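One protein chain omitted, others in place.
Naming follows writing order (A, B and C), and every chain is counted from residue 1.
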Amino acid sequence: MLQGIGSRGRREIDARRAAPATLTLFLAPALLLYAGFTIYPVIRTFYNSVQTIGPQGQQHFVGFANFSALLQTDFVFWKAVGNTALFTIVATIADVFGGLLLALVLFARAPLAPLLRIVWFTPVLMSYVVVGIIWVWIYDYDWGLANQVLRAIGLGAFEQSWLGDPHTALWSVMATHVWKWLGFNMIIFLAALYALPGEVLGAAELDNCGWAAKLVYIIIPMLRPTVVNLLVLSFIGKMMVFDLIWIMTGGGPLWSTETVSTYVYKRAFDWNTFDLGYPSAVAVLWFIIILAFIVLMTRLLRQHDRLEF
Amino acid sequence: MWRRTPLLLFVLLYTVVSGGPFIWVAVMSVRTTPEIFASPYALPSRFHWEKFVQAWAHSNYSTYFWNSIIVVSTAVVLITIFGAMAAHCLARYRFRGNRPIRFLILSGMILPPQLLILSLFQILLDYHLYNTLTGLILVYVAGHLAMTVYILEGFFAQIPQDLFDAARMDGYGDFEIFWRITLPVGAPALFTTVTLNFIVLWNEFLYAVVLLTEDDKRTLPLGIMHFMGSHQLDVGMVATGLMIAITPVIVLYALFSDTMIRGMTAGAVR
Amino acid sequence: MNRWFGLRCILAVALLAVMAAPRTAANAEDVTLTVWSHEADEDAKVAFRELAARNLEKAHPGVTVKITWFEKNPLLAALKTALPAGQGPDVLYVEPDWTEYVEAGYLEPLDNLVNWNNIEPWARQVWMHNGKTYGIPQEAYTNEIYYNKDLLKKLGVELPANAQFTQAQFLDLVKKARAAGITPIAQGVGDRPFPGAYIVGEALLRKLGKDDYRKLWTGKLSFEDPRVVEVFKWVKELVDAGAYPKNFMTLKLGESHYYFYTRPLALMLPMGSWYTGRAFVPEDKGGQPKDFPLGIMQFPAMDGGACNQCKTSAIGASFAINAASKHKELAAQFLDAMSTPEMGKMWIETIYLQTGIKADVKQFSGPHAAYFTELMERQKGTDYFIGGPRDLVQGQCKDSFAQVTNSAFPGGLLPVDQAVKMMNAACYKG
Partner (left out) sequence: MAVVAIDGLGKRYPGSSEPAVEDFTLTIGDGEFMVLLGPSGCGKSSVLRMIAGLEPITTGTIAIDGRVVNQVPAKERDIAMVFQSYALYPHMDVFNNLAFGLRRRSVPAAEIDRRVRQAADKLGLTPYLRRKPHALSGGQRQRVALGRAIVREPKVFLFDEPLSNLDAALRVSTRNELIRQQHEIGITTIYVTHDQVEAMTMGHRICIMDKGEVVQIGAPLEVYRSPANTFVARFLGNPPMNLVPIELGQSSGRLGNVDIPLRSWSPRALGHARTVLLGIRPEDLYETPPRPGDDLVPIAMQVSAVEPLGAETLLVLTLDDGTTDIIARVGRDTRLRIGERATVLLDTTAVHLFDPTTTRVIPRDLP
């Protein structure tokens, strides 16, 4: 697998090639761990997905029965797919561009920027468990901060049972998730902004370029790689959203916040069954959907934007 | 000056929104649960510092804390080194198998961990690593390698080839180049992954609960769960536990955020 | 790096060093019996089980009983991964609706292992599957409606002698309370898949009678049965009359207790009689105020109800032995140590809750004696249905029970016909 082209001597001379032994040494620790603790479990999961696993681990091959049940009759799964897609797309965009906005505010020499950099980052440091609890209180109908503020500023008509109403629950959880991760994106963007060559911004100044124009024509294009990569990271993070939803709504009300991850967990641990086959099938199908999506995206974008923090 | 008013308003508003909940938790950590329930947003009438002592002494918090330090720091160090090695190799060398290996590692990013845990558990048993900190560390490392390799590989690929050529001509071999060029020049990306991995692992819960069953081996997030019972939600103690868990992270961040940002930018390759 | 960098590093290391105090090393023992138990947060139950453990250790030198305390969800996650791999503790906490553990063969039949003379036969019955008993019941409870006597008086309503309102009276009571600005029923489903179903569940039991009630939850009776629809319609009237608080969907179990007895106060709280686990703790731990006028009433009688004296009684916390355990005999002795009459008495006296252990409660005394007396009073003439709906429903039906019957329907999100249709789709197999 690690064969280079040509003789041993040639390889040492080529700056972009290395001896198989060198490559192996570089890759081995990561690959071994990865093989043992990720690939192997994945294979077991794929294998599980075509089985029904009964009492004491007796397995029955069921072929694609799990999958056809999933595709044909499991309305919760499809609801979960829809919710996850909505959550992923909206929250990712809000997260990345919100983070950019915050970074720009700090970059524009807002007062107390060093302090704000810490304060604005605190949500990132809190665990989901605590964030979840706090925000359930904030969204509480009676004494939650959200409704109290609305009432205080005379918008009492807009008060909501934020997490209790299927129309607002997903959006409310989404807002909390974005709130938690904005600070992270902000820091990455801030570093990228500071890394921008000063001359470029200076030149724009000379061209009598306004802030908005500078942003649209200079800063954003130069931050493109950072934007793209934060979008990817964010996308993957949101796609697997679990903890926060599990704590805040448990997927309810009426499956309006059910995501694929919560559904998998529910089917694996919360149903009266030890059958791992079905939840494995859910996970496998989901994996395939995402993989197809990502391959499609790469085909569409076809560019080599890579990380530059 | 008036032009800046909207900016200042925004800054003020977002500061309240982002820092408010943390301040709220901090305040609750020195109030008792009945006080909190009676008036959730009030300031403490009396500071109940003894709650910290109680959490620390009675609830095994010192053990949890120590375990968390061991597990998280070991895992983060291993993830960073192994991840950087693999990323360096994938970004720097052309070889057959480069793309498949990259694809293999990166596709690991999109696996839901809720499911992997079932087979992981059985595998840990096979390896006799169940209910050990070592097992948890290895699972953490494997679980976060993909994302780390992804971030680092992207960054390393941006380091100009000339730097490596120069080092090669200066007489350095592959491993020395990795150690003396890639790692220091890649520091900004390493900062990013270390921060991200540290935060995520410090709060990790699902693997910890399933893979560790002895109280003496539990980590901090499980300790906090201690106060979040099914019947009694001891809000005050949850807040206290959270403050114990979060304070070191915030202090570290406050001490180093400056260095971190400077590191991220100063080392950047132009 | 500036010149403060070194100082910062020293500060950082010092901080970690101070916080990471040295931990104590565990010593080696001859035999260690491992126990995984839920209810880590209930001091009285923790004390109860730890006492049993210490008693066993005293009786068997060289034996150590190590109880690991979990919350429920973590416990489930740990068990569901450990047991299929032939691992897990020697003794585990179980509840009767966890039938999958029995079916999968992970639990050791206890019939010849433990001393059944100390256990109530009806409670043992709950754990019987195909003639074998798999769990030893510890906690027993009945479904009750707790109410605030002062508030009831304030509304000018008198509790009937049998402590049971009729269907119409109950609806009227809800309307009166709402009109007086009092929340009628403090209930929330923020963290539990069952509290929202108390009213509708008990109403169905009384309306249908025990047999049809069982059929309903096991998929043999349609939810479109007119009696079922009638009950749903009545509950919908309650909901529309504002029976539940506005934050019903997110209110957590603990918070609903607090809502009921401290702030902002509510008229009623339907709850299992394990209500005490939360309420009878010191007030500064979130317990019920000392002089709270707590009363207990029966769930309302249904018009044309087949069994208005019926009531759900169920077994909660139970313990079982892992079939893969290497110390089954010892494990059984630990189960026995928790089930002596003395321990049964201690259970009632310290936890104020019924138990499956045979215990003499006639000489019962203590700070909450009056409460327990009233609880016993409400059991007179009762026809028990053993087990709650969640012990009976399976799979998709269980999920729909949590989402529809427990949450969306009492939360006012669904009309009767839709709720019935959704439940039928998920549960009815006929």
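Note that in this section contacts are C-beta pairs under 8 Å (C-beta built on N, C-alpha and C of every residue); 3 or more make two chains touch, one makes a residue touch a chain.
Since the structure is predicted, the reported quantities are computational estimates derived from the model, not experimental observations.
S.K.: For the chain omitted from this view, which of the shown chains does it touch?
M.R.: Contacts of the omitted chain with visible chains: A, B.
S.K.: Looking at A:A15, A:L150 or A:L231, which residue reaches the missing chain?
M.R.: Spelled out, the listed residue whose C-beta touches the missing chain is A:A15.
S.K.: In the full complex, which of B:H48, B:R102 or B:R168 touches the chain missing from this view?
M.R.: B:R168
S.K.: From the list B:V185, B:I199 or B:L212, pick the residue that touches the absent chain.
M.R.: B:V185
S.K.: Of the residues in subunit B, which ones touch the absent chain?
M.R.: Within subunit B, the residues touching the omitted chain are 160, 162-163, 165-173, 176, 180-181, 184-185, 187, 266-270.
S.K.: Considering the whole complex, not just the chains shown, which residues of subunit A touch the missing one?
M.R.: So the residues of subunit A touching the missing chain come out as 5-6, 9-10, 12-15.
One rule holds in what follows: only the chains that are shown with their structure count from here on.
S.K.: Using the touch rule stated at the top, which two chains are linked by the largest number of C-beta contacts?
M.R.: A-B
S.K.: Between subunit B and subunit C, what distance separates the C-alpha centroids? Give it in angstrom.
M.R.: Comparing mean C-alpha positions, subunit C is 36 Å from subunit B.
S.K.: Subunit A to subunit B: how many Å between their CA centres?
M.R.: From the centre of subunit A to the centre of subunit B is 15 Å.
S.K.: Give the residues of subunit C that touch two or more other chains, as numbers and ranges in rising order.
M.R.: Counting only residues that touch two or more other chains, subunit C contributes 77, 84, 191, 252.
S.K.: So which bits of subunit B are touching at least two other chains?
M.R.: 118, 122, 206, 225, 228
S.K.: Which residues of subunit A touch subunit C in the complex?
M.R.: Those residues of subunit A that touch subunit C are 53-57, 76, 136, 139-142, 144, 161-166, 249-255, 266, 268-274, 276.
S.K.: Mind pulling up the subunit C residues that touch subunit B in the complex?
M.R.: 1, 5, 8, 11-12, 15-16, 19-24, 26, 34, 36, 38-42, 66, 68-72, 74, 77-78, 81-82, 84-85, 87, 89, 191, 252-255, 258, 262-263, 274, 277-278, 281, 283-286
S.K.: Using the touch rule from the top, collect the residues of subunit C that touch subunit A in their complex.
M.R.: That would be residues 73, 76-77, 80, 83-84, 97-100, 103-106, 189-191, 193, 245-252, 264, 394-396, 398-399, 402-404, 407-408, 411, 413-414 of subunit C.
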